[in-house]
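For this depiction, one protein chain was excluded, whereas all remaining protein chains were kept in their positions.
The chains carry the letters A, B and C, assigned in the order they are written, with residues numbered from 1 in each.
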Amino acid sequence: MCRWLVYTGTALPLKEILYNPTHSLIDQSLNSTLGATTTNGDGFGVGWYGEGDVPALYKSVLPAWNDHNMRELSGHVRSGLFFAHVRASTGTPVQQTNCHPFRHGKWLWMHNGQISGFQKIKRDLMLAIDPKLFSCIEGSSDTELFFYLALTFGLEQDPSAGVARAVGYIEQLARSHGIDFPVRMTLAVSDGQNVWAFRYASTGQAPTLFYSASSDELRLQYPDNPVFAKLSGETRLVVSEPLGDIEGVWTEVPESSYGVIQPGQDDLKSFKPLLS
Amino acid sequence: MCRWLVYTGTALPLKEILYNPTHSLIDQSLNSTLGATTTNGDGFGVGWYGEGDVPALYKSVLPAWNDHNMRELSGHVRSGLFFAHVRASTGTPVQQTNCHPFRHGKWLWMHNGQISGFQKIKRDLMLAIDPKLFSCIEGSSDTELFFYLALTFGLEQDPSAGVARAVGYIEQLARSHGIDFPVRMTLAVSDGQNVWAFRYASTGQAPTLFYSASSDELRLQYPDNPVFAKLSGETRLVVSEPLGDIEGVWTEVPESSYGVIQPGQDDLKSFKPLLS
Amino acid sequence: MCRWLVYTGTALPLKEILYNPTHSLIDQSLNSTLGATTTNGDGFGVGWYGEGDVPALYKSVLPAWNDHNMRELSGHVRSGLFFAHVRASTGTPVQQTNCHPFRHGKWLWMHNGQISGFQKIKRDLMLAIDPKLFSCIEGSSDTELFFYLALTFGLEQDPSAGVARAVGYIEQLARSHGIDFPVRMTLAVSDGQNVWAFRYASTGQAPTLFYSASSDELRLQYPDNPVFAKLSGETRLVVSEPLGDIEGVWTEVPESSYGVIQPGQDDLKSFKPLLS
Partner (left out) sequence: MCRWLVYTGTALPLKEILYNPTHSLIDQSLNSTLGATTTNGDGFGVGWYGEGDVPALYKSVLPAWNDHNMRELSGHVRSGLFFAHVRASTGTPVQQTNCHPFRHGKWLWMHNGQISGFQKIKRDLMLAIDPKLFSCIEGSSDTELFFYLALTFGLEQDPSAGVARAVGYIEQLARSHGIDFPVRMTLAVSDGQNVWAFRYASTGQAPTLFYSASSDELRLQYPDNPVFAKLSGETRLVVSEPLGDIEGVWTEVPESSYGVIQPGQDDLKSFKPLLS
């Protein structure tokens, strides 16, 4: 599968989050402890909001731990909202067009998990995508089609409903092809303002997902890190697996639920696939 | 556009053809003289028949002139039938899954030219492909869809008819989207036994295509090359542009025609798109 | 050879300079008109001053015209002093450690041209480098050794003298190996504050080098570009070849001379190799 991370809060050089923590995402690319695979070396990507109307993307087919450019960039690019993803391919080619996060306008999307039986239902999934969006598809991964399906089902108007309808559609379609439990996911979506993070599996056993409850706890976890000393109270991390092992800092997102990180009070709600 | 080459005849190390001639395909990757672009540096590929049930592929996103592995392989791999292609992308991403030649079972396929308005008709083209072949599509290029369309239309049973029907379908579809002259191509296809080479454009002005009429002429062109001294009379090259400039060696394939290189007498016939 | 560009002045997104001009550096990677080669497709690099104590580097072995990440970054990274370089290798491998610009602490260095007979004198050049700097060498190119030789000869204390002594040393060493005219160069160096740009060849026939005399002239060249409307009077470009063809904007740097771009009045002086 994969490992991913969303950071939102006080603008920081990316490396403070991507490289500096003990069990950073870059470390997880080589030594994941909670993932389906230890190694997540099939390319990676980051997307960040900052300069420009749309978020920036940097993607590479090299393992994250080997990419010099990523190391350089992360020390020189500062952002208050970014996505990072290390990939373990579930079968589709290792190429930049299959690296997460995916972008459509101001939206970013990344995924851990898979759509089982994807090759069997791929054609029908493509047909379900709004023809006006069709030419935006660049790669061949399940995640990208999932994204455009959610866009087709109204992601931009109502992110949680768009995702719920896309998952419902995939489940219905897969079952008609004899695949009973097709969806396994943690998912992050953002419009540059809010972040939506989902945890769900058709079987009820989704990959792990955690969030940092407050920046006070980050300060507790990294007392010697002068950067965290300056974080605003709105700062949050959502991660596939904790970046360190201090008790009490990380809260697991429950099965079949999603969180919304937004200005003011964040939200945690239950998630259920919708049939259109 | 692109430049390509087919060699068939006495088994040779690939480098004898790919690197040694004055204006070799590798040289054409940097200095094409007859192509739409001087530089064909957007990846490349070779496919060769030899060991194994299906032809082998080697593809790279680097410019051919820089690829050390290709240089190594071409000195150590010997084949009596191989395809080579240097790419100048007409828009789709530079990734191995978009490099020519494409393979399906024992079949190889490569293309120079483009399908105009491809992004507009891509979805409909995909729908026209036999659903059983759909999951074989790995990349996002016009050429690969064209290949699976021809397979859908019977390429394996009758190569020239399969290509003619695919071209006819594309022209009809494109015109219904307001694209009057969609197809511009030279095309090579093989099943490991025969080679079919097509030259056609909807406008009547296709890219150039040449063949070497006989190995006697190759010996004439490269009198000092001890390799060519040993070539059988059946040895042929088909190329986007001549590998050298000796008069009389290269014959241009006429517009709207195709050749068949086969055991015994080769064939040159006129080509016309077919409507199914 | 290569093509390069230095920008210094009002902070801009890199793309305004790297992609937007008619005959931009990215265009020169494919279509150089004044260089020794038309194509500069053997990797590239950018270095920029901004966030962080040392300048950032982004390097790639792909041709610049094909690198998606560069296109992304250049729209999202803003800098008031940056180097960019597209490479045409003169023999050393195409790998990131051979891409320009090179960095040592706060210093950036890039080069167009070559050291003739480099393989013959490489060992002696390495021996001449300060042993304390030796382990900083990462690649195998002539340019990187040239850089560490100049650092050995005092570049950080007096850039023009450091370069003059390095060139003098190389010429003397090369002549003792029977190479009469070893150095051919345009060279850019910066400490993040000033920029030094050199043009010199042992033969007296160096590659071309140009500078934009003032931002008034840039505004003249790109009247419709709202970005240039805001440039400070200190803004300067130094380039291997002009980014456009409006008369009067670009001034050629004379043979055997160097310029210093600095706060206040810039300087143009004659350059002469020094023997230590």
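As a working rule, a contact is a pair of C-beta atoms (placed from the backbone, for glycine too) under 8 Å apart; a residue touches a chain by one contact, two chains touch by 3 or more.
Everything quoted here is computed from the prediction, not taken from an experiment.
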Chains in view that touch the one left out, judged over the entire complex: A, B, C
Residue in contact with the excluded chain [from B:60, B:194, B:225 or B:251]: B:60
Hidden-chain contact residue, picked from the options C:119, C:193 or C:276: C:119
Identified contact with the non-displayed chain, of A:47, A:63, A:159 or A:259: A:63
Touch list for subunit C against the chain that is not drawn: 93, 95-97, 119-120, 122-123, 126-127, 131, 134-135, 137-140
Contacts of subunit A with the absent chain, listed as residue ranges: 30, 38-39, 41-42, 61-63, 66, 68, 89, 93-94
Residues in subunit B touching the chain absent from view: 13, 48, 50-52, 56-60, 68-69, 72-73, 75-78, 96
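Keep in mind that, in the parts below, only the chains that are shown with their structure count from here on.
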Equivalent-chain rotation between subunit C and subunit A, CA atoms, steps of 5 degrees: 180
Pair of chains whose C-beta contact count is the highest in the structure: A-C
Subunit C, residues touching no fewer than two other chains: 68
